[in-house]
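Of the protein chains in this complex, one is absent; all others appear in place.
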Amino acid sequence: MSAMPQVGTDLKPISYLEEVSRATPGNSRLEMCIQCGTCGGSCPSSQDMDHTPRQLFAMIRANMREAVLASNTPWYCVSCYYCTVRCPQEIHITDIMYTLKSMAVAAGQYKETVGADLSRTFVGYVDNYGRSYELGLATRLYLRHSPLNILSKATMGLGLLTRDRLDFTPQKINNLEQLQSILNRAEQIEEATA
Amino acid sequence: MSEQFEPVIIGFTCNWCSYRAADMAGTARIKYPPNVRLIRLMCSGRLDPTFVLKALSGGADGVLITGCHPGECHYLEQNYKALRRYLLLRRTLAQMGIEPERVKLVWASAAEGVRLAREIGVFVDEVRDLGPLRWPTSLPAVHAEEAKMMEEVAA
Amino acid sequence: MSANGNKNEEGKERIGVYVCHCGSNIAGVVDVKDVAVWAKEEMGDEGVVVARDYKFMCSSLGQELIENDIKELGLTRVVVAACSPHLHEQTFRTAAERAGLNPYLSELVSIREQVSWVHTDKVKATEKAKAVVAGGIERVIQNEPLEPLRVPIHPATLVVGGGIAGIQAALEIADAGHKVYLVEREPSIGGHMAQFDKTFPTLDCAACILTPRMVSVGEHPNIELLTWSEVERVEGYVGNFSVTVRKRPRYVDTELCTGCGICWEKCPKKVIDEVFEVGIGYRTAVYTPFPQAVPKYPVIDTETCIYFQNGKCKACEKLCPTGAIKFDQEEEIVLLEVGNIIIATGFDLFDARRIPEYGYGRLANVFTSAEFERMCNAAGPTDGEVVMRDGVSKPASVGIVHCVGSRDRNYNNYCSVICCMSSLKFAHLVKERTGAEVYNFYIDMRTAYKDYDEFYQRVMGEGVLFVRGRVAEITDATRSPGEEGKLVIQVEDTLAGRQRRIPVDMAILAVGLEPRADAKEVAKKFGISCSAAGWITEKHPKLDPVATMTEGIFIAGAVQGPKDIPTSVAQGAAAAARVLSRISRGEIYLEPIRATVNAEMCSGCRICNNLCPFNAIIFHEDLMVSEINHALCQGCGTCVAACPAGAISGTGFSNEQVLSQIEGLLEFSFAEEPVLMEMTPA
Partner (left out) sequence: MNKYLFYPGCSMPRSARPYYDSLMAIKDDIQIDLDEIDDWNCCGATEYWSVHQLKAHALVGRNLALAQQKANGSNTLVAGCSACYLNLAKTANYMRDDPQLNRQITEALAAGGLSYTAGSLEIRHLLDIIYNDVGLETIRSRVVRPLTGLRVAPYYGCMIVRPDPDNRYGNPEYPTALDKLMEVLGATVIDFPQKTHCCSGHMTQISPDVAYELLHRLISGADRYEADMMVTLCPMCQLNLDAYQGDMNTYYNTDYYMPVLYFTQLMGLAFGHDAKELGIGREFVDARFALAKIGVEVPAEDSPAQPKPRRRKKEQGLPMPRMGEEEQ
């Protein structure tokens, strides 16, 4: 019988929409957005976002990569998952916010520096100790971003200390090497698939 | 990517539900592997075990039996009879030394084109994992009877 | 010489194979020419004498092509490889018949729905197409000439459901002079429409246009009305259904009752009416749902009637001027003989409690559309006053929420069709009756159909405020003095691109339409199929929207899916027209797909006897053989498969046909082809 060329294999570069969708674990359903605004309406911090989640999704469809990466919206996401459970299209909105944050960090393109720094500092502690470390987290963050404010925070930290609710030194897990080799491997896979 | 075994699968469908589900899958352009070839019966109750054995002996690597969901049979309750025969059939196959997993029963209503397409995909993979069917050369009595029955009905 | 059974020299059938391009629908994926060439060359031994491909086999030219070949080449069998038999089987059978070939000696195999539309790999698709064609060829050889079954049509019709769709259908048929039985579950006909005050887009009063129809149903000599009744069992088949109806006792003798109303005026037991007044109004224990009820006779609700609860009272009996109250009345079982059935059982409303963030049931001044309809109705619990839950204060601001439970994968992912328009109607009514500030919160404004968008324009002109955004939540958790004591509707105004919190006095939830809670049981009872959600499946979504898969059973109105009044009425009339054409024909032809017992081969084991759900198999004790009544047999073939002696044969799907088709399908297996590599997504 006569052989014929394969069909359906698309060779065109993938859109920003597909990029974000693929970078999100599982099926994000991002392409299903009907722009109803349930997310923006439910979001407790949307007043402080420079775009509502819905607008951000429209921008993603419009391939406005830089504008999306620069938006503070993902960094103002408080992970309350209201949008996710209410979305009539079952779009994994909160997960997509995580994706956008990690993309912004990777690209080094974000205006909202505090959130990114907090996350990066946090990751630093976890990578080096295996546990998070509130005091260090707070102080390092405030030293960088609002040195004046550190005083008021210090009293708070002091409060936690006096109430035996804070350590001076971070806690370290025993088998840190194991954790680090796991994380390194994961990072390699992440880069390989990116 | 490696060369992989492509099984041939015969699918029996009910005129009222699963065949229409297949139509729907088509109309909705839902893709599924081309390995399966469908036969329309009026009802899964029409499925004579001989059909399945005929298919397997004739070169099929698997047989997919589809019918209306329990309680939704167009003929009220015939799909339950199909279910009983199916269970019996799987035992028979096991006795013949054929993996019972090569025969699968799936319910799919006329509205479930997507589901049917998905089930077909799943079954193709399952049969692919089982590998090509080696039809037993020396067959136990069970199949001899079936063979006789086939001659009878053919006569 | 007739073309039928005219074999060629080697005693083989003379087969023609016709491969359809269906434009590019098939040809785009399947190499149709290759399939035709192959059929001619490779299947010659099977008796294929001609094989052609053509752009549209179903076109008149395509059909002529086949007819000419039958005549000129003396074809004895025809195989068409095109679309699904459910679409065009009849087309090609008729073509064969026109050319003098028995229609049942043609086969239509699907290489569109089952090949070109579901596969992308052209090589594999073409190969599968060949297998499918081979299956058809092997099968058609085994086909036998058949004659369709003639079935007489009983002229009476059963209409189930007394809403506007059922009313329309009943009137159409009755006016044509034929008997109609109209069965309604509630004490009165009228359905949802009877609850409304105004209807969109014309704003004419629902009662004013519905009541006359209800009355003529009640008075029509050809309509027998069975209210407070439900269909219990349906037996038989198209043309001859026998239906069992359970008639609940009214405890009122309709021969004596004049509907004067003294009983319900004097009844001391007031209860909340959860049905007609959707929980915001009251009725008595003996009641008619509403003043214009048809029939006018009341029913006694034994759940709440003081006499039925503790043996006392009997006020109605004492006061009834005609002595029509009959506490000892018992339920009746009515048997009906009908030729056709129209199902118009309508819809239920989405339960707004399922969306907690909208606060219905928790926040007093959140209402559903149904509650608001009753509130607006002059005969309703508030005499048409639009008031808040306290029953007195008028709202100064009202928010109307669209798409409640619709277009939402958490609940129902379909559009309920009517809510946009009824929400616009509500907006107008609120403005008209309270002058309140009105907000409509919508995702997309769906105002298709005649004069609908004009109505939208009109309501906009009336100063109603539209916010494009799906409401996120309705809360009493206020944040600022301006919100105190109000309901706050939180939403993203998607056109302004920011979140808004709009304080209102009252919120109206435009709840979506759902299939009746018992839709699946009803479908089973009538032997028809319904979608996963529960909407009854029509025979063809575009070309046969009022018929079902089951001969003789039709549908009308929202039982098929969300619908507004005009469409429901149109469907009622359409279903009636379908029934009338059958009645006037007096008989219909059915597929001769039936099972037959070969008395010689029957061993009398009776295995088949209790397999048949239609009791079509009778056993002759004297001859010790089973026999099948073709009128009752539905052709499922279960007995054929079960007969250990192989004594039962099923026309249309005989063992020979199926076994041969299997052989054909298996003549091509991937093993013979170069194994192609399948892309599996990493």
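Just so it is clear, A, B and C label the chains in written order, and each chain counts residues from 1 on its own.
By definition in this document, a residue touches a chain if its C-beta (ideal position, glycine included) is under 8 Å from a C-beta of that chain, and two chains touch if they have at least 3 such contacts.
Note that this is a predicted model, so its numbers are computed, not measured.
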item	value
Visible chains in contact with the missing one	A, C
Residue among C:T76, C:T475 or C:T494 touching the omitted chain	C:T475
Residues belonging to subunit A that touch the chain removed from view	23-26, 44-45, 48, 74-76, 78-82, 84-85, 94, 98-99, 101-102, 105, 112-116, 118-120, 122-123, 126, 130-132, 134, 137-138, 141, 145-146, 148-149, 152, 156, 159-160, 162-167, 171, 173-175, 178-179, 181-187, 189-190, 193
For subunit C, the residues touching the chain missing from this view	356-357, 362, 473, 475-477, 479-481, 682
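The criterion applied here is as follows: only the chains that are shown with their structure count from here on.
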item	value
Centroid distance [mean C-alpha coordinates] between subunit C and subunit B, Å	30
Two or more partner chains touched - positions in subunit B	none
Touching two or more other chains - residue numbers and ranges from subunit A	none
Subunit A to subunit C touching residues, read off their complex	1-9, 34-43, 46-47, 51-52, 54-55, 82, 85-86, 88-90
Subunit C residues within the subunit B interface of the complex	84-86, 110, 112-115, 117-121, 124-125, 127-128, 131-132, 135, 520, 523-524, 527, 529, 531-532, 537, 549-550, 593, 611, 613-614, 634-638, 640-642, 645-646, 650, 652-653, 655-656, 658-659, 661-663, 665-666, 669-671, 675-680
Residue numbers on subunit B that touch subunit C, as the complex places them	1-8, 10, 16-17, 19-20, 22-23, 25-27, 29-35, 37-43, 45-51, 54-55, 58-60, 68, 71-72, 74-78, 81, 85, 109-112, 117, 132, 149-150, 152-154
